[in-house]
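Before any comments, here is the structure.
A single protein chain has been omitted from the complex, and every remaining protein chain is retained in its original position.
Read from first to last, the chains carry the letters A, B and C; within each, the first residue is number 1.
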């Protein structure tokens, strides 16, 4: 038994809470990536600058989540701490971002 | 999730701001495409993000940031993942569900609703009523 | 082929109102419908007979003992282990102990297995049918012209797919037809469904695929079709037997509590 398994045995985690928390975090991420997509579409960002905008936006959102939702203590609510908050549901987030980005890119520009 | 009034207001305000920015950008591009520049035919107007005026850019960025702040600060609840602090919070009443104390995490094991002795409880209640007079 | 920079095409704004929005709305509605249809089609798990329940639950009992052995004292663990290993090996929990040496039944002839497969079929149909219908609808009505420009460049390989029906050789790949908007919706609407229907909805097919990957989620299918319970019991008995390490969680607890303060 290695040290990590041992620690988990002695100080167990609540899997339901872990699942519920990561669901809340990925919900927040997908909602905010859609909003970021709207902004990118309005600003008319193209190719790399758009994805860079998404990256920066996600970092901003993660910071907000850690400060507002987690009260500055990410390790209490997720196993990986900061890493988990940033990396939550990346593919879903990118897809939502691209969808609204494309939509508003087309809508705003005639 | 219970939204507080300030964050509701913030969300409403920044949504309006974002809608306005969207509309302005749309108008801007209409204006651009209807005024043909001398060296270009109207059908080939080069458009890119850099032509967007600074005020619309700023409005978009600020409104989206505010909207994100409003949404994220509107009372999303997470629960501690460590059993020790979660169970401790539930037992002591620090962690509440909709403002109510929740039963201990494993209380069901000692209450055993499947084996509820209803006659005993009925008798206890009848006795209590008698003592109340 | 010459790459034309800043290619610009004037489009009628009505394209948006009559193509983009209808497709989006239809996609969202199908997702919602699929969610409720899946809920309706989910057949209640068939009740098992007493012996089958006994077979499954006792198997789980063995797994529990193996996983949580460290929670109980060594002596308690050892007595349970010897009892369960003996019972597992003799096959006393099996539904029909005589069938121990027979080959596993054909999953096609096993009614429980058929049931599971039927459920899987239903799930697949719920995903494939609407997809095909919508794709056919889009191809029939909205093909042959481009409707929008993607904000990011794609490689030339996508041209045949994203500009299907548009026979213009030199057009930038970023100009795409309505079918591409369909694909974007297919992948990007997940977040929308999350908010309309809650997280574990059946509207999203990527989730459904993941669920089908592990049909063992419910205990009803602990022994999947075609698996031989007798062999699984023997394997579990062996797993239990080779467990040598036992570290009771209560050992040294007084030091851990003292160290916490």
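As a convention for this text, contacts are C-beta pairs under 8 Å (C-beta built on N, C-alpha and C of every residue); 3 or more make two chains touch, one makes a residue touch a chain.
Throughout what follows, contacts and distances are computed from a predicted model.
Asker: Missing chain, UniProt name, options "Translation initiation factor eIF2B subunit beta", "Trafficking protein particle complex subunit 6B", "ER membrane protein complex subunit 2" or "Large ribosomal subunit protein uL5m": which is it?
Answerer: "ER membrane protein complex subunit 2"
Asker: Which chains here touch the chain that is missing from view?
Answerer: By the stated touch criterion, the chain not on view contacts A, B, C.
Asker: Out of C:9, C:53 or C:114, which is the one that touches the chain we can't see?
Answerer: In the complete complex, the chain left out is touched by residue C:53.
Asker: List the residues of subunit C that touch the chain left out of this view.
Answerer: Per the touch rule, subunit C residues meeting the hidden chain are 47-50, 53-54, 57-58, 60-61, 64-65, 68-69, 71-73, 76, 249-250, 253-258, 260-261.
Asker: Spell out the interface residues on subunit B facing the chain that's missing from view.
Answerer: 83-85, 87-94, 97-98, 100-122, 124-126, 128-129
Asker: Even though one chain is hidden, which residues of subunit A still touch it in the full complex?
Answerer: 10-12, 14
Here is the rule we use: only the chains that are shown with their structure count from here on.
Asker: Weigh A-C against A-B on C-beta contact pairs and write down the one with more.
Answerer: Looking at contacts between chains, A-B has the larger number.
Asker: Averaging over Cα atoms per chain, report the distance between subunit B and subunit C in Å.
Answerer: 28
Asker: On subunit A, where are the residues touching two or more other chains?
Answerer: Those would be 31, 44-46, 107, 109-110.
Asker: Provide the list of subunit C residues touching at least two other chains, using ranges where the numbers run on.
Answerer: In subunit C, 10 touch at least two other chains.
Asker: Using the touch rule from the top, collect the residues of subunit B that touch subunit A in their complex.
Answerer: The contact residues of subunit B facing subunit A are 18, 21-22, 25-26, 29-30, 33, 47-49, 52, 56-57, 60-61, 64-65, 67-69, 71-73, 76-86.
Asker: Could you pull out which subunit A residues touch subunit C in their complex?
Answerer: 1, 6, 9-10, 23, 27, 30-31, 33-34, 40-41, 44-47, 50-51, 92-93, 95-103, 105-107, 109-110
Asker: How about subunit A: which of its residues touch subunit B in the complex?
Answerer: It is residues 11-14, 17-18, 20-21, 24-25, 28, 31-32, 35-36, 38-39, 42-46, 49, 57, 60-61, 64-65, 68-70, 76-79, 104, 107-110 of subunit A that touch subunit B.
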